[in-house]
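Shown next, in structure tokens, is the structure this report addresses.
With one protein chain held back, the other chains of the complex are shown just where they sit.
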Amino acid sequence: MFSSLMMNTWIAASIVAVIAGVTGFFAVLRGQSFAAHAIPNGAFAGAAGAGLLGLNVIWGLAAFALAGALGIGALGRRARQDVVTALVLVLMLGTGALFLSLSTEYAEVTYSLLFGEVFGVSPNVLVPIAALGAISVAALTVVYRPLLLASALPEVADARGVSTRRMELCFLIVMALAASMTVPVVGALLMFALMIGPAAAARSFTRRPGYAIAVATGIALVTVWAGIALSYRTNWPLGFYVGVIAAGFFLLGQAWAAVRRRGSAPRPVPALSAVQ
Amino acid sequence: MTGQAGHELLQLEGIGVRLGGRQILRDVSFTVKAGEFTGLIGPNGAGKTTLLKVILGLQAPTSGRVLLNGRPRPRRGGRLIGYVPQKLAIDPDMPLRARDVVALGIDGNRLGFPLPSAARRDLVTEALLAVGAEAYAGARVGELSGGEQQRVMIAHAVISRPRLLLLDEPLANLDLRSEQGIVAVLARLAREQRIGILVSAHDMNPLMRETDTVVYVAGGRAAAGRTDEVIRSEVLTALYGSHVDVLHVHGRVLVVAGEEADQAHHPVEAGLAATDGGS
Partner (left out) sequence: MGGLLHYIVEPGLLSSGPVRTAVLVGTVVAVTSGVVGVLTVIRSQSFAGHSLADVATTGGAGAFLIGVSQFWGFLIAGIAGAAVMELIGVQRRRGRDVATGVVLGAALGAAALFLYLGTQTSSTTGASFTILFGSMFVISPDTVPALIASGLLALVVVAVLSRVLLLTALSPEIAAARGVRVRAVGVAYLVALAVAVALSAVVIGAVLSTALLIGPAATSLRVTKRPGLAMAAAALTGTAATWLGILLAYDSYYWTSGGRGLPVSFFVVALVVLGYLLTYARLPRRGRTGRGQAARAPENQEAPECSPA
């Protein structure tokens, strides 16, 4: 499974896992995990459209994912965010269905776009993935501090001059870029699992933000690596393994958190004299 | 009382705010000086939070102006003002420790990635000590009690050495012991770091011992001055527009509406649960 043909897959999947872990950390922090459902479906529509037009799939992915992300951002401020996200989600999927039905070989393409395709990472997809990965990492490094502040403590961020609106937009754009990379590898419907599962698990294992990002990334990497190996051996779809393994890690995190809660002693109330 | 107040940090002149067709505030003027502890008192819905937002630059006033250190208020942000909002809804699982929150106060608004350094760690520890929160510095901020979270947020706000500190209802929903702790922390900050402190509250009693000045907001207008000058029946009656009595009972203040009480039950008269003897 380590042939040169598969190397592309390993590399692409690793890049994707890293980005998914980091982006997922912020998605869970911001309570926007539902967006991680919607935006990849935008990517799905874009890929179908690009396939129809004969363009490199990645550009379609990126364009539509961005459109979906910006749509959620723009409308989400004026309306209920959960409703808007759900509607953008289905509109994108429906459009994807439309494009697929117009093309001639829609069965397999549907399947691989939605559930991932471990053998489908061709070299001309690898380079854009690496590029998008680099851009995403750079972007997140630059906005790390204000994004963290705006995500965890929005009122304080506003008071300090950090525009929560701008951070929201930044975040959605990064998520769109992440979606463009992840969908060709794990599929639109399972990107949620890879992005949110490890990040949600990481929160249970560590209290520090920096560590949480590292742990999320680590779990995501293990998930895709195990998934690729198992998928290669059994020929079963990669998306299946990603979904199940991610859920497994998440449940592990929940169990750990429950044990931690039960085992911790109540903290002593500080005496008044300690303050005055 | 915090002793000699310094120069004028904050001046509001004739501030008026109109929102959604209603005149929320009209001709509000007051001053906060360095080292001064000011209570922003008034019933719920009086416009205290709106006023704080005006000072922070988050809400544009429809009339009047705000001066910081004698100059017109710049765009929002800046290191001059620290802000502690009303109770934040923080997820218990959120992977952020108390010290991480405080560290964000140093430079959370600047781009880039903070490099861990001994200097940062010491600054954070110092801030936590100043508010008495060092015992739970490593705990998840979402798992802290209300009073503990308040201290952490105060540390977050003061670590960048602002000249002015605004707190929106920091004592709401706290038990008595936590209330007293917070007030003591704030008074010490005002005294030792010469910060100007503006605390909004609907019950002034926990603050009474420490406030130098009071800005009382009611009926869309405000009366500002020394505590004993403002908290009087005549002044409050004029503000509320209906008869109001100010009673002093065992060092506590009770503001009681007269027979004409057409406004909602005023929640200020809370002082009867006091434990220590008062002044």
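Order of writing sets the labels: A and B. Residues in every chain begin at 1.
One rule holds for everything that comes next: a contact is a pair of C-beta atoms (placed from the backbone, for glycine too) under 8 Å apart; a residue touches a chain by one contact, two chains touch by 3 or more.
Note that the structure is a prediction, hence the values are computed from the model and not measured.
A.B. asks: Any idea which of A:Leu126, A:Cys170, A:Val185 or A:Ala246 touches the chain not displayed?
C.D. replies: A:Ala246
A.B. asks: Which listed residue (A:Leu70, A:Leu87 or A:Ala226) would be found touching the missing chain in the intact complex?
C.D. replies: Of the candidates A:Leu70, A:Leu87 or A:Ala226, A:Leu87 is in touch with the missing chain.
A.B. asks: List the residues of subunit A that touch the chain left out of this view.
C.D. replies: Interface with the chain not displayed, on the subunit A side: 28, 30-31, 33-34, 37, 77-83, 85-87, 89-91, 93-95, 97-98, 100-102, 106-107, 110-111, 114-116, 154-155, 158, 164-165, 168, 187, 189-190, 192-193, 196-197, 200, 236-237, 239-244, 246-248, 250-251, 254.
One rule holds for everything that comes next: only the chains that are shown with their structure count from here on.
A.B. asks: Let me have the rounded angstrom distance from the C-alpha centre of subunit A over to the C-alpha centre of subunit B, please.
C.D. replies: 40
A.B. asks: For subunit A, which residues are in contact with subunit B within the complex?
C.D. replies: The contact residues of subunit A facing subunit B are 29, 31, 141-146, 148-149, 152-153, 155-162, 202-204, 206-209, 211-212, 257, 267-270, 272, 274-276.
A.B. asks: Show me the residue ranges of subunit B that touch subunit A in the complex, using the header's touch definition.
C.D. replies: 56, 58, 75-78, 81, 83-86, 88, 90-91, 93-97, 100-101, 104, 107-114, 132, 135-136, 138-140, 153, 156-157, 177, 180-181, 184-185, 188
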